[in-house]
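Removed from the display is one protein chain of the complex; every other protein chain stays in position.
A and B label the chains in the order they appear, each numbered from 1.
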Amino acid sequence: MDRLHRKRFTAGIALAVIAMLAAACSSSSTTGGSSGSSLTGTLNASGSSFQLPFQQAAIQQFKSVQPNMTVNYGGGGSGKGRSDLAAGVVQFAGSDSPIPSAETANFKGKTVLYFPVIIGPITVSYNLSGVTSLKLTPTVIAEIFQGTIKKWDDPAIKSINPGVSLPSTPISLAVRADSSGTTANFSLFLMTAVPSVWKLGSSSTISWPSSAHAGNGNGGVAQIIKSTPGSIGYVDFADAKAAGLTYASVQNKSGNYIAPSPTSASAAAAGITPASDLTFHAVWSPAPEAYPITYQSWVLVYQKQSSTNTTKMLQAYIGYLLGPGQQLLEPLGYAKLPSSIDQQAKAQLDKIGM
Amino acid sequence: MSVATRRAGPAIPADPARALSERRPLGDRGFQILALACGLLVLAILVLIATSTSQQAALWFSTEGIKVFAKTWNPAANQFGALPFIYGTAITGAIAVIMAVPVSVGIALLLTQVVPYRWARPIVYVVDLLAVVPSVVWGLWGILVFGPWIQHIYASIGSAVQGVPVLDDLFGPPTSGASFFTCGIILAFMITPIVTSLSREVIATVPAIDREGAYALGATRLEMIRGAVWPHSKGGVTGAVLLGLGRAMGETIAAALVIGSSPTITSHLFAPGYNMPAVIANQFGEASGVWRSGLIGLGVMLFAITIIINIIARGIVDRSARRQRGA
Partner (left out) sequence: MAAITQDRGPDLREPAGWRRTKDRIATLLMVVAFVVVIIPLGFVLFTVIAKGISIISVSFLTSPIPPLFAPASEGGIGPAVLGTLEITGLATIMAVPLGILGAIYLNEYGGRGLLGRLIGFFSDVMTGVPSIIMGLFLFSIWVVHFGFSGFAGALALGCLMLPIVIRSTYEMLRLVPGSLREGSYAVGATKSRVTMTVVLPAALGGIVSGALLAVARAAGETAPLLFTILGGLSTANPNPFSGANIAIPMLIFNNASSPYTGAQARAWGAALTLIALAFILMIAARLITARFSRYSRY
């Protein structure tokens, strides 16, 4: 072989060797070892944007508990989380609603465990200069989001807000574009509270009026509200608070106008008895101090896991979320789980991997 | 015998005529095959794209049948009609082209006919700078800066035309800065560099003799352009415009951020809308079953549309270029 060909041949061999080495180094990271209580490996997750601020804060803190473990939470909406879990591309998913019947087939009969992790309010946030406090009833909310009430100075809004000067600006709706547990719970609230008024059903995606501006994630909707004067939309409390939005007080089942907050959300969740698989709904609670649009979110994992290391990592991380992680919730604007539900969830941890 | 004569002896007879191509060394053959394989790679990729995506989309087509062109896209109700997105793609593409073409052709003419050669280079650099800005930065700027700013302009136009018959339908008051029209404007910014550079190439091939002949007859520059440049470069510029249209229709990220994500068919240009690439980008992550198949099907439609536009456009550009070189 002459010099030119020999050079190229060597280069080719070198490239092949490098590629093989890289492939070898990249062998499944979920087969990392565990020395003592220190776990190594990566957990990938996606899903609910309601959980996103909590997950990001928890991941940051969890680094000091398990420095060699990496957790990635990609967000993208509850629908994406369920879809990714069904496809097997993530180890756990965040979802604000249980798997709807239309999607059960995707999980091919495998058992999915639900671990409730957070409770929080959905705010009805708005952007109206000069209006710092607003009261809304479920009926009015339903009519606004269906497009029946089109202007801010509509008599229906004015009658429940005496003393507030409302401009005659048209109402712009801000809604979710992606498949969202927040949407599912918001629409569930409207369907449960005012079934005769709300016509658009309850689901992760709703067919909103055509003039609605849709955004991605709770953050996207918050951004639309923030930058569009005259807009109104539904955003979870943590994102609304962090974005500096103004939100309305909503009339609950007992007739009181309650503002969204961790306290009013806890009031809504207190006394809820979950089903045996730990699913429940916190909307439209009868408690007098409860915020009526309170919802919850779960971490979904398969019961059966293919590797013991993954099982250990999941138990460690979800255990953290249910344990010390709960302390992170209130500063962020969520409510902690009621202790009975928390206990039941912790007891379910051992079921992973069986 | 002396050395000289021995050296001058008869030459060794060559092998009976084996052509050089048959005696090629193995490495040379190998190289040709390698190069051919790389060339075929393009065709292979295109074919693979077409087949794998069509296969995944088959579920949608078979479930919906002709209703793939229905007006409603509502995954919750299992309705997957593609018409709102086809409409949105067409409208935003049209707005982009209407706004970009006069500007691009104007700049192309400026560079080739008006500006002295020395100044042409810096102007070309500036136009190419437009192409350097990535799509996602256009989207970021569009949703955070341009959208809120232009919303006020939309509102003024909207209130000004209230009551005027046709304009009222087109330009009513906006919901927010994100709309068909905003998307069209940003797309226009993005396709200007490509339409300009292609038009410039085409216009530059007009033979100098035709241009100078027009000047010799006393034509002004405008008359020369209309009489000598335009007839020659009509076809090529049309091809360039079509390529820009194809590019605008396929642009994903900027559209996904500024179009408003509302699947509707409306004449109201300041309303939020949706188009094919934007809905795929936004909804794909969470879709499954027929929904996902539908999104891939939208991708197949988009692929088909852009391929057809590109084929027509390339054909026109190549034909006009060939005509020039042959002329």
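Side notes on the structure shown:
Throughout what follows, contacts are C-beta pairs under 8 Å (C-beta built on N, C-alpha and C of every residue); 3 or more make two chains touch, one makes a residue touch a chain.
Not measured: the values here are computed from a predicted model.
Listed residues B:80, B:138, B:181 or B:291: the one in touch with the omitted chain is B:138.
Per the touch definition above, the residue from B:126, B:164 or B:209 contacting the chain not shown is B:126. For the options A:73, A:208 or A:317, the residue in contact with the chain missing from this view is A:73.
Taking the whole complex into account, subunit A touches the unshown chain at residues 4, 22-23, 25-29, 42, 44-46, 52-53, 56-57, 59-60, 70, 72-75, 87, 89, 215-217, 219-220, 222-223, 225-226, 239, 242-243, 245.
What subunit B contributes to its contact with the hidden chain is residues 24-25, 27-28, 30-32, 34-43, 45-46, 48-49, 52-53, 55-56, 102-107, 109-110, 114, 123, 125-130, 132-141, 143-146, 189, 192, 218, 220-223, 225, 243, 246-247, 249-253, 257, 277, 280-281, 284-285, 296, 299, 302-303, 306-307, 309-311, 314.
FYI, only the chains that are shown with their structure count from here on.
For the pair subunit A and subunit B, the distance between C-alpha centroids works out to 38 Å.
Residues 5, 46, 76-84, 86-87, 102-103, 105-106, 170, 172-174, 177-179, 201, 203-208, 210-216, 223-224, 227-228, 231 of subunit A are the ones touching subunit B in the complex. Of all residues in subunit B, only 27, 72, 74-78, 143-144, 147-148, 151, 173, 175-178, 260-262, 264, 266, 271-272, 282-283, 285-289, 292 touch subunit A in the complex they form.
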